[in-house]
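One protein chain is absent from this view; the other protein chains keep their places.
In this document, chain identifiers A, B and C correspond to the written order of the chains, with residue numbering beginning at 1 in each.
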Amino acid sequence: MLEPVNISLESLNLMTLAPMLVPIVGALLILIIDFFKSEQDRSLYVMLSLLILGIDFIFLIESAEIFTENGTIMGVFDVMLIDGLAILSQFIIVGASMLFIPLALSQKRFHEFSYPEFFALFLFMIGGFQFMVATDNLILIFVGLETASLALYTLIAMHNRDKSFEAAVKYFTMGALAAGFFSFGSMVFYALTGSIEINQIAQVLQANNYENIEFVLIGVVFMLASFGFKLSIVPFHTWAPDVYEGSSAAMAGYMSIVPKIAAFVVAMRLFEFLIQSGIIWLEVILYALVVITMTMANIWALVQTDVKRMLAYSSISHAGFVMAAILIGTTQANSALFLYWILFSFTNLGSFSMLWISRQKNLPAGQSSDHSYNKFAGMVKTAPIAASIMALFMLSLAGLPPFALFWGKMYMISSAVTADFIVLALIMALNSAIAAYYYLKLIVYMFMKEPMKGSDGNVSVTNATLSLKTIIGFAAVGTIFAFLILNTLLEFITAFVYGSGY
Amino acid sequence: MLDNILSILIFFPALAAILGFVVDKNSIRTYGVAVATIEFALSLLLWFFFDNSASGMQFMEHIALVPVFGINYIVGVDGISLFIIILAAFFTMIGIASLTDTKNVKNMIITLLFLQMTMVGVFASLDAIVFYVFWELSLVPMLYIIGAWGGPLRIYASVKFFLYTFAGSLVMLVGILVMAYLYYQTTGQWSFAILDWHRLVLPENYQLWLFVAFFFGFAIKVPMFPFHTWLPYAHGQAPTIGSVILAAILLKMGTYAFVRFSLPMFPDASVYFMFPIAILAIIMIIYTAMVAYAQKDIKQLVAYSSVSHMGVIILGTFALNIEGISGSIFLMIAHGVVSGALFFLVGVIYDRRNTKLMSEFGGLAHVMPRFATIFGIMIMASVGMPLTINFVGEFLSLLGFYQQSHILTIIAGIAIIVGAIYMLSAYKKMFFGKVTKEENKNLPDVNKRELIALVPLVIITIWLGIYPKPVLGPISNSVESLVSLMHEKAVTKEAKARIPNPSTLIIRTTAQEAY
Amino acid sequence: MEIGLNHYLVLSTILFSIGLIGVMRRKNLLMLFFATEILLNSVNISFAAISHYNGDLTGQMFAFFVIAIAASEVAVGLGLLILWHKRHNNIDLDSMSTMRG
Partner (left out) sequence: MEMFLYIALFAPLVGSMFAALFSAKPKTLIAGIIPSALLFVSFIASSILLVYVLQTGSSIHVEMMTWMATGELYIPFGFVVDQVSVTMMMVVTLVSTVVHVYAIGYMSHDKSFNRFFAWLSAFVFSMMILVMSDNFAGLFIGWEGVGLCSWGLIGFWYHKESATWAANEAFIMNRIADLGMLIGIFLIYWNTGTLQYDEAFAAMPALETDVLTWMGIFLFIGAMGKSAQFPLHTWLADAMEGPTPVSALIHAATMVTAGVYLIVRASPLYDLIPNVGLFIASLGAFVALFAASMALVNRDMKRIIAYSTLSQLGYMFAAAGLGAYWVALFHLMAHAFFKALLFLGAGNVMHAMKDELDPFKMGGLKKVMKGTFIMMTVASVALAGIFPLAGFFSKDLILEVAFIDNHYIIYSVLLFTAALTAFYSFRLVALIFHGEERYKLFGIDPHEAYKFMLVAMSPLLLLAVIAGVFKMTYFEMVTQVLPATEYHIDSPIVYWIITIGTQLLVGAAIFYAYKKYTSRDIKVPDGTSAMEKSFGYKLLSNQYYIPYIYEEFVAKPYGKISAFFWSEIDQKIIDASVDGIAKAFYNTGENTREMHSGNLSTMLKWMVAGTVGMLSLAVVFGLAARHSDGVASILSAIGVK
């Protein structure tokens, strides 16, 4: 006879589940509304999603408060792990999502936003990501990852263009392979340690002093491959440009931020202890991956003719840059990762939103892509403010002070310097110079070239609405005045990262 | 108000620029002139209340920005930076006032006002990160000015300018961060305050590496040989106002930074690298002067001459004694005035003929006597005629370096020969001889608007050449404390020997003692 | 000969490799999906075997989750496949390369 299960509800710490449950419940709510009263305007769903995310955010604030008081909490059979990383990354996930959702209210009507399923899936995805970051159980990570990914594939496909199907299929197939890698990697760790909780894996490995080092490394390789895919690390990045190109600009912007921070957190949990235990191989491999990803992505971005594709490569490069934090592995580096990503989300969402507002319903005549550089030629004459804001985002992405991303870069490079990675710091710095070229290229087009013949001047801002403008304004203000909140952010992040032992 | 005068000086133009978007484009020029004049008046006020006898920082302001990481908004001026700030305000003023009719004049003026903010900011900031912010930010308006109003190759030139200097500064950024880390290691506190860093004594090998890191940022900005090739393009393509400000102020950022960062922070490294840098400077002086001689385009010629003169500034800076450093700082101002004026002058003729090729001119002295006179004065100033502003700087720079090396100074002194060669032959080509081209026969002489810019420059050129004391005095005071700081901080014996100890020097205020 | 843990692991690895090769070689989208299924399920074998060997249930739990995820993947994948087929009348990988560079 099995003994009756006897668990006190309190020990489950159900509160830990609350933030993840909010979007899931919200998604169900949206589906239910649709069930009872279909054919509602998208603005309803947008606002509902926004509210739900708002509630999510409030829960997050609460857990942040709890964390500051009590430190890390485990819950639900010790499956949930609410530590600083989890809270910080959820802040980014939810915050960025809140910035994204209003972009659905564009001037032009796009297919996907008229479906309530879109918003439901979107919320599911957020829930998935939240699960993913708030646990160190490989199963839950896997489940969260796949929930989110599957939702994301669908969201991309819902853009309902040939290219978006293509993108979705590519993303999906590669995602499936990555899932295979993940499960294989988990299996190896399980085989080695008999556990699927990262904490315990680490303990066991350290206890037996990495005796089966080659098997550990095999596991690490598969994990790296799997997260390399999510983080678009070269050579696992090939999906990124196509998927970005295939999905709507807003979605692309979103993809460059949220899935990656989730993956970063998991990567941090997984690789940090390995790095700390001084496996040279991992250090070398990560070093190589970081440098190659940053540099090659930048180089590929140089030759692009489409702005969105360029931004895709630029996002890859930024991911490589941030990946350095995992390699460096100090508290400062990990804090820098979060700082960078918060600032990056402002800027990158802003720049993708700028593409979004310049989006036409159909491909402009004589163009092979939605956002070719040519389209922006002479924008300063037709839409000076939009051009200035776009330039602002570009300069920020290039790491020009005092705009948001500069501070992230600076802090990240500083962390490299502090950990004696001087050469890496130099490479990171000089990559900004390469990157500056293609960001400048857009500025050159906007400010120094004559407008294309036949463009009526409004082309560049056709898709703008108040809500889009608000988001862009928000991002722009955030980009310019980032230095004002920097101290608060830094204190907050450092405390949380430090508090979770990274 | 005086407590915040530096912040006002920095941010007033930026604020005015933002408000400028509202101003109608027919009135924008007046607006620009008014703003720049106010700014200039404020900078004069700064000078007026500046304590000439003090050597330290004045008008300091301190606002915490990111205290956890030691980044603070700290500004202040001493004799070294004061005059460059005034010069920046001055050039913006006369630049806007004499602006010829261009397309998009509104954008131009707003950009210039932004540029002014960054320029003043660079010279006033005493926190490395804030310095870096302004340093980098100054690229953007200049990029726009060259790229939007420049010549046929403007995009290439502007992007090259931006990327090249940007790449150099990024290496410097790493240097800054390393420096901050070393400070953190030593004191347990993050700080980017330059004055804090000045007090930090570093072992020699650290100094060497850091020196190199900073060197890239500064050398490209200066620009030192062999990093100079962006400059002829930038100047060649930039509109007049862009060249003027680039030559007069932006280039000085590099040399100023050497004085502000490299020397006091890395005295041993400065001594260690003195000769390599001096050799680079000499190559700059002679080689670029020769290249200037080979130019067909007068603006390119002036651009290369700028590089050549910057070599003398570098040489003076690395003399590491009071004479040399004071001379080099004075020469920064002098070169600003003179090369700024030369670019104005080239602009005058370009406006009339739309060409800068010297072969298109000839005999201009017949048709434009006033123009020829002013051009002549500036050329003579440029070749270092005594009683012009440049001579004081060049003389002191070379004099200073002579203490460190006789041979190198003699070679560097060739500057005064090769400088005369290209300048005089250019002057001869453009102004002497008969008027051969029909188009040149009826060129109007300089007009009032152009005189607004040129006459003050001529006056300054001669006034400060005859009586440099009001400027040289404060510079000298600050440099004296700089040199004594370097002497105290120096770790190696060689550095101690190379850097004089100012407290043992006899500073005179009159020659009468001997009689 | 007794069948031990290693045999299962070797089998799993072989299957995984087959899956990998399939992923690389297949030009038909449907076959590609099959290959990914092989990948995932090969891992399940290992999980089950290790779980049995270790005497705890975690591995089997993982395997169940993998199965569930594989199933939902198939659902989404087939959906996408059908959409693609509807539009292009083929499911050839080489036909989807409009985006490049």
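Following the convention adopted for this analysis, a residue touches a chain if its C-beta (ideal position, glycine included) is under 8 Å from a C-beta of that chain, and two chains touch if they have at least 3 such contacts.
Quick caveat, the model's predicted, so the values are computed rather than measured.
Asks: For the unseen chain, which displayed partners does it touch in the full complex?
Replies: Output: missing chain touches A, B, C.
Asks: Any idea which of A:110, A:124 or A:300 touches the chain not displayed?
Replies: Only one of A:110, A:124 or A:300 touches the chain omitted from view, namely A:300.
Asks: Considering the complete complex, identify which of B:287, B:344 or B:361 is in touch with the unshown chain.
Replies: B:287
Asks: Based on the whole complex, identify which of A:290, A:349 or A:434 touches the chain you can't see.
Replies: Of all options in A:290, A:349 or A:434, contact with the hidden chain holds for A:434.
Asks: Among the options B:153, B:201 or B:410, which residue touches the chain absent from this view?
Replies: B:410
Asks: What residues on chain A make contact with the chain left out of this view?
Replies: Residue positions of chain A that touch the missing chain: 169-170, 173-174, 177-178, 181, 213-218, 220-222, 224-225, 228-229, 235-236, 238-239, 241-242, 280-281, 285, 296, 298-303, 434, 437.
Asks: Can you list where chain B touches the absent chain?
Replies: 160, 163-164, 226, 228-230, 287, 290-291, 293-295, 321-323, 326-327, 363, 365-366, 369-370, 373, 380, 383, 385-387, 391-392, 395-396, 398-399, 402-403, 406, 409-410, 413-414, 416-417, 420-421, 424-425, 428, 431-434, 466-469, 472-473, 475-476, 479-480, 502, 505-512, 514-515
Asks: Spell out, residue by residue, where the missing chain touches chain C.
Replies: 20, 23-27, 93-94, 96-101
In this section, only the chains that are shown with their structure count from here on.
Asks: Per the centroid of Cα atoms for each chain, what is the distance between chain B and chain C, given in Å?
Replies: Each chain reduced to its C-alpha mean, chain B and chain C end up 66 Å apart.
Asks: Express in whole angstrom the distance between the two chain centres, defined as the mean CA positions of chain A and chain C.
Replies: Inter-chain centre distance comes to 26 Å.
Asks: What whole-Å value do you get for the distance between chain A and chain B if each is reduced to the mean of its CA atoms?
Replies: Using C-alpha averages as centres, the distance is 44 Å.
Asks: Tell me, which parts of chain B touch chain A in their complex?
Replies: Per the stated touch rule, the residues are 64-69, 71, 107, 129, 132-133, 136-137, 139-140, 143-144, 147-148, 154-155, 158-159, 162-163, 166-167, 170-171, 173-174, 177-178, 180-181, 184.
Asks: Touching residues of chain A toward chain B in the complex: what are they?
Replies: Chain A reaches chain B through residues 380, 395, 398-402, 406, 410-411, 413-414, 417-418, 422, 425-426, 429-430, 432-433, 436-437, 440-441, 443-444, 447-449, 483, 486-487, 490-491, 494.
Asks: So in the complex, the part of chain A that touches chain C is made up of which residues?
Replies: Touch list, chain A to chain C: 138-139, 142-143, 146, 150, 153-154, 157, 162-163, 165-170, 172-173, 176-177, 179-180, 183-184, 186-187, 190-191, 194-196, 241-242, 245-246, 303-305, 309.
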